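One protein chain is absent from this view; the other protein chains keep their places.
The letters A, B and C name the chains in turn, as written, and every chain counts its residues from 1.
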């Protein structure tokens, strides 16, 4: 068996009896060998059920098609929301950025050293600043300026460029709010990174305000962008300790470190199909 | 269905096809509703497979017996090493301690506030110091002194007291090495807590040496005690940051904090049957 | 020289030249030997300056009085806000609590094992629940019920009991808001502990809401209580990682762990006079 023939099955549904038994039988019949399986039920009575199975499958070109057919039957019977993913195929990704380069460069650098299972098909920016930097990685750079007046046109240009072409958009410190209309029309998940403090500082100048408030931790949150921009389902969070010696500029540098670590983890997990949604929460397997 | 009727199935075996499908069918036939399921395979070809399923079961007094019978058949066929656990029954635990009280008191305190699913049937100590403290929790205190000469007799007394009576021994800063003979005859797992530094300091006076070495992190490791005392399978580890201002006494206080947190987590996970062994490693589901 | 003769000098003032030189000379003339000295200036031009010096002093009964006199002169000249603390004297502390016992017991337990340099002179509670628990530590328990109608009277009773008698009040999960009037009349610092999440959840049921939001970190913030209850100067913050497997009850248990650790650190640092204020920020030396 070719050990690169990995596939994944992701399932979300209302919890009920027999789901695992049915799916396990289907996989066994397809000759699959399960590597990792995770389930989580928010509540077996009326709650939501999430499952991720990663497995080797022999002769995937034929077997995955057959398995897809079988899953369609089971899915209809058990009312499953499921996806079968051929892990040999890398996801196509667009990276959005404004001027801060730390998240973008960290993702590109991890991508080049094969830490991230993706094809970066485009970098989109509302500024021209990072063009040369991105060129070194051999990735097309699309400068699409955005002003209050041109925002609808700019988003239309982004949609024309990307909709149907990418399976993930990563906002690697893209300092524009994507409209609800964009989020609907791009037809793929969008991951965003956001500073997070205890207590939280929404709005402008967060590091300056965190400094004046004397926080002892600087954090970051990676989440899926939804219509309520900073309130989408959380994928990952982390913090770094700071002290009174760290001025607003130091807090911002430390924030950049935690932002790029947290975003890289979130993107990596998403690419491995390890993040499932249960309502407003993520299940990270 | 009575929602307190929770049971757990733990399986370890050589990885092979069909395990999950067979077990899922057996659970479905028993009317069980899976709450959480975790699998992990170290390598699907010749590797080890671990599984933990937690489920509700109706009428457990009858159904679990039937399920046990069915599992015996599946287990024989697939060469499984499995355990079926009725989670309504709390594990009986003995706590071993010497003079440092922080780990012991933390466990007793969590036990009293029902954080830990166990019955504490005995505290065993080679010193009398903590008798009054333990009395307040209503737990029998057994003072079994240990010297080089009396160690075999002391261990025999411990075995007489506990073997067959307890399902877990926790060394809550018990400063004696339990002999291989004891570990075999007690016939239940033994969890120990150990300070851990980067770099490690084996032997006497670890905090004094960590101070002179100028470490920046103080850690603790909870592990199963095996014949090689501090080298048993690791269950949990954590660290707390320190600075040059922290003298050896402060490092010891901070070490006490991380020791009790790490031990409490390890014991809690063990009591929930979340810790499985794969060779020398633990799988913590 | 008697090595227990430790004293501390705390200074806050507008930053200007010559402060350290003047104070150092005064200490040298008093025969003091500086153990630790920390300074921090928010901005040498118009900013605030904070200093903490810990030193041995021979014959402290006489020398500290002389030093106090000398400091009065320097303080007047340089417009210093300063305190000279005889560290041989332990601070008198009152602990306020409602029903959750984790923070209170942790403080009492650390106090008994001499981790905290304080005399606990009273536990004050609006509930009778923890009376027996506190009795074991030999500390008077004052049950002062509080209702919306009786709150002014209850606070008056607390003031009658404590004002002038204690140098610190610790709200160890005291679920009442202390009025501005109380904070003014108690005439000593008040430390509070507060759960902290990323993002923050003010108001009722924070753990339930954190669960539904799917947070990946549970945190706590210890701060000085001010008129704006949860917005006082932050002393310490920390977090513990959680996952989707942790239900609201587990989040609350984990929150209790981080709350007691963070509060214990904050109280310990305050007792050692390591926390100074610069506006709304703390300087923690």
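The rule is short, and it goes like this: contacts are C-beta pairs under 8 Å (C-beta built on N, C-alpha and C of every residue); 3 or more make two chains touch, one makes a residue touch a chain.
Bear in mind the structure is a predicted one, so any value in this text is a computation, not a measurement.
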Residue of B:54, B:155 or B:238 touching the missing chain in the full complex: B:238
Those residues of subunit A which, in the complete complex, touch the missing chain: 36, 101-102, 105, 109, 113, 115, 136, 245, 253, 257, 261
Residues belonging to subunit B that touch the chain removed from view: 40, 196-200, 211-217, 219, 221, 230-231, 233-239, 243-245, 278-284
Interface residues of subunit C (partner: the chain not displayed): 1, 3, 15, 17-18, 20-21, 24-25, 27-28, 31-41, 44-45, 56, 241
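The working rule: only the chains that are shown with their structure count from here on.
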Centroid distance [mean C-alpha coordinates] between subunit C and subunit B, Å: 37
Averaged-CA centre spacing for the pair subunit C and subunit A, given as whole angstrom: 42
Sequence positions of subunit C contacting 2 or more other chains: 245
